[in-house]
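A single protein chain has been omitted from the complex, and every remaining protein chain is retained in its original position.
Naming follows writing order (A, B and C), and every chain is counted from residue 1.
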Amino acid sequence: MNPLRVVVWGENVHEHTSAKVNAVYPRGMHHAIAEGLRDLLPSAAITTATLQEPEHGLTEERLAATDVLTWWGHVAHDQVKDAIVDRVQKRVLEGMGLIVLHSAHFSKIFKRLMGTSCSLTWREADERERLWVCNPGHPIARGIDRSFELPAEEMYGEPFGVPAPEEQVFISWFEGGEVFRSGCCWRRGNGRIFYFQPGHETYPTYHDRNVRRVIANAVEWARPQGTWVDAVVNAKVPVEPIRARKH
Amino acid sequence: MNPLRVVVWGENVHEHTSAKVNAVYPRGMHHAIAEGLRDLLPSAAITTATLQEPEHGLTEERLAATDVLTWWGHVAHDQVKDAIVDRVQKRVLEGMGLIVLHSAHFSKIFKRLMGTSCSLTWREADERERLWVCNPGHPIARGIDRSFELPAEEMYGEPFGVPAPEEQVFISWFEGGEVFRSGCCWRRGNGRIFYFQPGHETYPTYHDRNVRRVIANAVEWARPQGTWVDAVVNAKVPVEPIRARKH
Amino acid sequence: MNPLRVVVWGENVHEHTSAKVNAVYPRGMHHAIAEGLRDLLPSAAITTATLQEPEHGLTEERLAATDVLTWWGHVAHDQVKDAIVDRVQKRVLEGMGLIVLHSAHFSKIFKRLMGTSCSLTWREADERERLWVCNPGHPIARGIDRSFELPAEEMYGEPFGVPAPEEQVFISWFEGGEVFRSGCCWRRGNGRIFYFQPGHETYPTYHDRNVRRVIANAVEWARPQGTWVDAVVNAKVPVEPIRARKH
Partner (left out) sequence: MNPLRVVVWGENVHEHTSAKVNAVYPRGMHHAIAEGLRDLLPSAAITTATLQEPEHGLTEERLAATDVLTWWGHVAHDQVKDAIVDRVQKRVLEGMGLIVLHSAHFSKIFKRLMGTSCSLTWREADERERLWVCNPGHPIARGIDRSFELPAEEMYGEPFGVPAPEEQVFISWFEGGEVFRSGCCWRRGNGRIFYFQPGHETYPTYHDRNVRRVIANAVEWARPQGTWVDAVVNAKVPVEPIRARKH
C-alpha cells in the first residue's frame, strides 16, 4: 500500500485567544495531533491545515491527494465556508476517511454527513473520564487495554444526537454520573468516519499516549479501502441488457 | 392511541405538463396516494399538500400537527425552499415519520437526512419489477405475500448511495438484469424514515393494491413512538451530580 | 389487536434457598415481574412458568399461544432441557418476542440466539446504577426520564460478548467506574429480542417503578409484528418462473 497521506485540520483559534490553551498547546492543537501521528505512523505523510489559510488549507488539489482528514473545531464552526464543506463531503463519499474530534461534533461537515442534530449534554468540571473498550476485536482498539483513564476532561453525555453507530468501539464513564458513546464508526458513500470524544482545549489530552494510539489506529482504519473513486454513481443505464438475454 | 395525522405531499408538476401522466392520475399523484391511505387506514386523518401552496403547504403549525409525512417529487426538487427543508428535518428529528417515494430519493429533505449522494442507476423500459420480502417479520411487510409484481416500472439499480439501511424490507428484481434495495428503514433523531422505490409517474403504481398496502403499513410503522418531543437535547448540565454522591 | 399473551418464566431457585432473596420476593421473582406487567398492561393476559414444572411449563401448545416470553435464570441454566431451548428458539424465529433479564445473559436460549459468549464482567458491591436513555424516540423508553437510578445493583461491565445491538436503548453508569450496554434490541427470524440488565436477586429491582415500565414497554415492543408464522422458509422452488417470462 502507498504511504498514507493525512491532513490534520485545526480551527486554531483558542490557542491564540486563551493563555491557558496556549500553555497546553503552544504550537497549536493541530501540531500536537500531528506530532502524535508522526510518532506512531512513521511511514505516513502527515501535514496540517487551518481555518485561517486560503480555502482553509483544503484546496481541491490537496483534498484529492488526501487519504484521511482529521478535524478539530469549536468556536468557529460558522466560519467554515459551505463550499469547502461541500468539497470535503464529496471526498468522503469518494472514499477519504474522516476523523472527527471532540467539539467537532457540531462542525458543519459532521452535521452534514450525519443528517441529525449531533447534540449532547456537557459540563466542564475537571472530571475523571474512563474510556471502556466494548469491541476488543476492532482495529481502532488495537494496543489499548480494557479501559484507560484521562484525569480530567469535559463531560459529554447522552443522548448523543447521531444515527446509530455502525460499530461502537468505546463508551465513556464520567465521574459525575454520565455515560457517552465516545468512539463511534460510520460509513458514508465509500468513506469511513470515526468520532472520538476526548479533546477539550484546556486539557493535555492530545499529549496522552492512549489518545494518540486511538487516533493513529483510527487513521489507519479510515484509509480508503476500495478501488472506486466515484462519489456518485448516478447514471442512466441503456436498455441493452434486456435484449442480450438468451430466453 | 390518537388518530394518525398524515400529510401526503406531492410535487404536482408532471400531472399538469404531461397528458400521459394526467391520464393515469387525473387528480394528481398525491390524491391517488391519499386515496389508498384513506381506504386502508380509515381511522386516520389523511390530507394533502403540494409544492404550489404557500410554504409548500407545510407551515409550522401544520407540521406540528403531523405524525407522518409522505413525499413524492421529481423535476422540481430545487424549487423546494431550504427553510421548509429545515423545518421538515427538525420535525423528523422530533419524531415525525417520513415516507420517501420513488424519485424523491433526490429530494432535498432525503439528501439532508441521509448525508450522502442518494444516487442510483435508472432506465425507463417498461420493465417488469418483482419486489421480494426479505424481512417477513417486519410490520411493513404485513399482508404482503413472499413477493409481488408490478408489470411495468422504471428500473432503479445499485449501488444506491445511502447509508446502510437499518432494516431491509424489500429487494427488487428487474427484468433487465438489475437489483435494488427497494424498501429501506432508517432512524434519525426520534423519527423513522422509510424509502420505497416504485412510483414512476407514467405508471399506475399508486393504484396497485400491494403498493398501497406497503405505504399504509409504512405510515403506521413510522408514527412517533416515544414521549420526547425535543429534536435536540443540547444542554449544559450543572455540576451538581458530583456533589450529590455519597462516597 | 388481540390481547397480548405473555408468559413470565422464572428459574425459581434462589427464592427457596436464600432467606435474603425470599425476603425481597416472597412469592418468587416471576410473580413480582408478572405483577408489574399486570399493573401496566391491564388488557394483556399475563401468566407464569417455572423450571420445576413439567417441560419447564413451556409445552408446545403453550408456546404456540404465547406472544412474548420473559426469562430470568441464574444458577440453574444447565438444568433447562435442550429440547425446550430448541422449542423456544423455534418460536422466536416464528415471531414470538423474548425479553431476557439480568443473569439470563448466560441462559442457554440467549446464547443460542446470539451465537456468542454473552460474557461480561461483574461485581457485587451494592453500587448505585444510573441508566441513561440514549435513544429517546424508542418505544421501550416511553415514559422514562432522561435517566433513572437504582440505589444498589450488581455491576455488569463491558465488554459484553454479544453481536452489536441493532438498537441501543439504555447504557448504564456504575458507581465503581464501569459502563454497560444495559438495554439492547436484536431481531432474529421474525422475532424481537430485548436484553435488560438490572435484576440481581437480592435487590428489590423488580418492584421499581421505572424497571417495571421498561419491561412493560419491551413486552409491547416485542409482540409479533408480521403475518408470517413460518420459522423457516426453506423450500425448493420450481423452475416455472423462467418459462413464464414474456421475453
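As a working rule, a contact is a pair of C-beta atoms (placed from the backbone, for glycine too) under 8 Å apart; a residue touches a chain by one contact, two chains touch by 3 or more.
Here the structure is a predicted model, which is why all the values come from computation and not from measurement.
*Asks:* Among the chains in view, which touch the chain not shown?
*Replies:* Counted over the whole complex, the chain not pictured touches A, B, C.
*Asks:* Of the residues listed, C:112, C:146 or C:207, which one is in contact with the missing chain?
*Replies:* C:112
*Asks:* With the missing chain put back, which residues of subunit A would touch it? List them for me.
*Replies:* 95, 128, 136-139, 141-143, 146, 166-167, 175, 187, 189-192, 224-228, 230, 233, 245-247
*Asks:* Could you list which residues of subunit B touch the chain missing from the display?
*Replies:* 130, 132-136, 146, 157-160, 164, 167-168, 171-174, 177-179, 181, 242, 245, 247
*Asks:* Residue by residue, what part of subunit C touches the chain that was omitted?
*Replies:* Counting over the whole complex, subunit C touches the hidden chain at residues 89, 93, 112-117, 119-123, 125, 127, 155, 157, 159, 161, 163-164, 166, 175-178, 186-189, 231-239, 241-242, 245.
The rule we apply is simple: only the chains that are shown with their structure count from here on.
*Asks:* Which integer distance in Å separates the CA centroid of subunit A from that of subunit B?
*Replies:* 31
*Asks:* How many angstrom lie between the CA centroids of subunit A and subunit C, rounded to a whole number?
*Replies:* 36
*Asks:* Name the residues of subunit A that each touch 2 or more other chains.
*Replies:* 157, 159, 164, 177-178, 242, 245
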